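Below you'll find the structure I mean.
Omission of a single protein chain aside, the complex is shown with its protein chains in their original locations.
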Amino acid sequence: MLLDYDRMGWLRVALLGFTALVAGFLLLPVVFIVLLSFGSSRWLAFPPPGWTLKWYQELFADPAWLNAALTSARIATMTAILAVAIGLLASFALVRGRFAGREILRGLLLTPMVLPVVVFAIAIYAFFLRLGLGGTTIGFVIAHTVLALPFAIIPIATALEGFDKSIEDAAIVCGASPLEARLRITLPSIRIGIFSAAIFSFLASWDEVVVAIFMASPSLQTLPVKIWGSLRSDLSPVIAAASSLLVGLTLALMVMTALLHRKFRT
Amino acid sequence: MTHPFLSIRNLRKAFGAIVAVHDVTLDIPRGEFLTFLGPSGSGKSTTLYAIAGFQDPTSGDVLLEGKSLLAVPSHKRNIGMVFQRYTLFPHLTVAENVAFPLRVRRRPDADVKKKVADMLALVRLESFAGRLPGALSGGQQQRVALARALAYDPPILLMDEPLSALDKKLREEIQGEIRRIHRQTGVTILYVTHDQEEALHLSDRIALFKDGRIEQTGTGEDLYLRPATDFVAGFIGNSNFLAAEHLGTTNGTTTIRMTDGSVISGVRANGTFGKGQKTRLMIRPEAFSMERSPASAELNVEIVDIAFYGERRRIVARIAAGQEVDIRPTSAMQSQDVWPCSRQVFFDPAAAFLFPA
Partner (left out) sequence: MDETVRAVSSRSRVAVMSVETRRNFGTVRVPAGLNGLLPALILIMLFFVIPVLALLLRSVTEPEPGLQNYAALLGDGTYARVFFNTFLVAALVTVATVLVAFPVAWMLAIMPSGLASIIFGIIILSMWTNLLTRTYAWMVLLQRTGVINRTLMTIGVIDHPLPLINNLTGVTIGMVYIMLPFMILPLVGTLRAIDPMTLRAASLCGASPFQAFRRILVPLSLPGVAAGGLMVFVMSLGYFVTPALLGGTSNMMLAEMIAQMVQSLLNWGLGSAAAFILLVVTMVLYALQLRLVGARRTSGGI
């Protein structure tokens, strides 16, 4: 009866209580950071003595923050586009292709997800130093696309595996050319996978710290690099303001994803 | 000379070492409803896929009105197909699904509209035009698939076990629907199924597949009443196979000896047998009668069970050799009959077929 929610008695009470605690634990830092960003104490006293918007003013007054955010947005957008395009092609081959070594190739393409980023970070850092790509936008985009590719491939390949190939065959029997069938039938059918891939690969670049720390130059800093630098010097409430904006962005992405899912599920 | 409408010539398909279709040759006249019947792995679906163009045959040819289809890619064959699983386009409405083949053919809007309306009327789903496939039942989805496959007036409609995902009641309902649509449109239908009842119910002719070859082609009656092989006899309908010894055939009259020593004359021999050859005698359960008639042969059995099955009774009997015999006489026994008992049952030798052991 341990899997019958309605018949667990006291055990359910205990487990639900524990679940609530864990939910609170997961929520705590996120909520805390947002409250802190409006607190008036420079020393991060909590509960704060008063409420203020000055940390946001300070944040927006500093062009370095805005620049970093724009740089991150630019790199993340390019990364997402590249990763989805490359991932889409690769997914079709991985899911539909019947060739020797397919599983090995799949494993190879997913390896960047598993390898500790630090190893990749110093490897690509050294490599780009030699190629003169260190500290360049293109260098950032390439490195982030490598890291983002698994996040593009996995949702697309999963969606494609769940898509009945007979439907594409049906379109072909109906008179659509193979390419037409893919564009008009298959791609729209797996669009949730494609959107997920776009969001995941965007986030993979947007939030990437380790490679960015190595690759960044004084003239090219992403948002995580900027936060990292600030964190190491002091725990200024301005970071809380920047963080709160990032939490807002995350919420927006979540709402968007939920809406897309609802729209496409009908 | 006139060509057969659709012609399959010495079709062979091998996947590496595995041969799915050995050698299939078949002519199908226009407007026929032909069913490929057979157990799974017998090559019937592979043959259908070769006609659809999803699989290139290893050798052989498929000809439509004398012209080979093999060089024509699937999407230009102008063939309609309904698949085993529901293959509606999930993001398009019912009407858009039916319109799809017309849109890819760049038909004018007005034509598309009219045709979609006609097709939805044909499958009686007019009121569902604006729905998405996900909101339809399985039976409705297959009817939409049927409408979509017929929307562009294909000369041939292929159906690959289209009802296998439906429950029994729905299946019967849609079988009726398919028969009606076949009559109404006159389209040539090639239908694949492993369900013999479905095949008998639907088709003009049945091609029975076994191990990549056609075992027998004919009407349902042909296959049932005149099975060419013991496989056909066993696959279509119910049958008893009783061991027998061939005593001889003179002037077309075949005589055999059953295991209990009784001698029976006038059974139908499939093929020629040597004297004393071990054979099997096939008798349909319903060919047995409980009453003697002038021409009938007899069989001594011990009745071990009688079960009531509505329209008839099913009797389980045992012959001397211990083998069980399934008996479903049209003239039912009286309910006061008791069992176990030993008695004689009767059958017309002309309805019994002799096959090699």
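Should a chain be cited, it is by its letter among A and B, assigned in written order, with residues numbered from 1 in that chain.
Please note the rule applied: contacts are C-beta pairs under 8 Å (C-beta built on N, C-alpha and C of every residue); 3 or more make two chains touch, one makes a residue touch a chain.
Since the structure is predicted, the reported quantities are computational estimates derived from the model, not experimental observations.
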Which residue of A:T77, A:T136 or A:T158 touches the chain not shown here: A:T158
For chain A, the residues touching the chain missing from this view: 1-5, 11-12, 15-16, 18-19, 22-23, 25-30, 32-33, 36, 43-46, 85-87, 89-90, 92-94, 96-99, 105, 107-127, 142-143, 145-147, 149-151, 153-155, 158, 161-162, 164-166, 169, 178, 200, 203-204, 206-211, 213-214, 224, 227-228, 231, 235, 239-240, 243, 246-247, 250-251, 253-254
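Basically, only the chains that are shown with their structure count from here on.
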Chain B to chain A touching residues, read off their complex: 52, 54, 73-81, 83-85, 87-91, 100-101, 104-105, 132, 134, 145, 148-149, 152, 158
Partner chain B, residues of chain A touching it in the complex: 164, 166-167, 169-178, 180-181, 184-185, 188-189, 191, 264, 266
